[in-house]
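Shown here: the complex without one of its protein chains, the others still in place.
And then chain A:
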Amino acid sequence: MTSRKSVLVLGGSSDIGRATARAFAKAGYDVALAGRDAAALSPDAADLHARYAIEASTQVFDVLDIASFESFVAGLPALPDVVISIVGLLGVQQDAESDLVHATTIMRSNYEGPSLILGLFAQKFLGRGHGTVVGVSSVAGDRGRASNYVYGSAKAGFSAFLSGLRARASRGGVHVVTVKPGFVRTKMTEGMKLIGPLTVEAPVVGDAILGAVENKTDVIYVSGIWRLVMLIIKTLPEAVFKKLKF
């Protein structure tokens, strides 16, 4: 045990997960990386330790295995100060339109699992009297679009869950952050056409999450312009919106 603050990153093998872990480790946090394949995470844990001389560990976590959540939390060596869920699955919209199993996996990976595990941590944090919960949602959850509404609807549910959790938990000293990254150049978006000025690199997201935790921000759009873009998109009348091809 150290006197340093600690962060648990769920979905630690993603590019945003790695970048976020680095940002917190650099700021002096001990870091636990959690994912389905803990062995695959150990090089990243070793990287964090080598760089910043903090303690870094790995944990096995599967966002689809809800039955394991209670024992996962109970099995942690210590309750972290901050928990961040970066878990998510973009999936393939066209497949999800007819393949109910794929659609279900997208919904569960982006809404059900992340919401339930963060809800569970919030509960523990409230019992302790402090802690920060961070959910990485998406601008795609701000309005359902033809090109990705299965993913978007799950993110919308997740954003709504975080919003309600924040209102409740804030009275008990627990802070909830909702992160809406916009386009990020990562493995997930490799090969996608991203619009340059709206696109950021993963380290920018990591730094933004650290900033939001330290400054107790409620909702962050990583690139400020997305707040404006989504405001316009949200404000369009449905009659106009449904004719747009995106």
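In this section, a residue touches a chain if its C-beta (ideal position, glycine included) is under 8 Å from a C-beta of that chain, and two chains touch if they have at least 3 such contacts; residues count from 1.
Note that contacts and distances are computed from a predicted model.
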Problem set entry | Listed names "FAD-binding oxidoreductase", "ABC transporter permease", "Deoxyribose-phosphate aldolase" or "Mannitol-specific phosphotransferase enzyme IIA component", matching UniProt entry of the absent chain | "FAD-binding oxidoreductase"
Exercise. Who touches the missing chain here, A:47, A:62 or A:218?
Worked result: A:47
Exercise. Which residue among A:130, A:168 or A:187 touches the omitted chain?
Worked result: A:187
Exercise. Considering the entire assembly, which residues of chain A contact the chain that has been omitted?
Worked result: 43-44, 46-47, 50-53, 187, 190
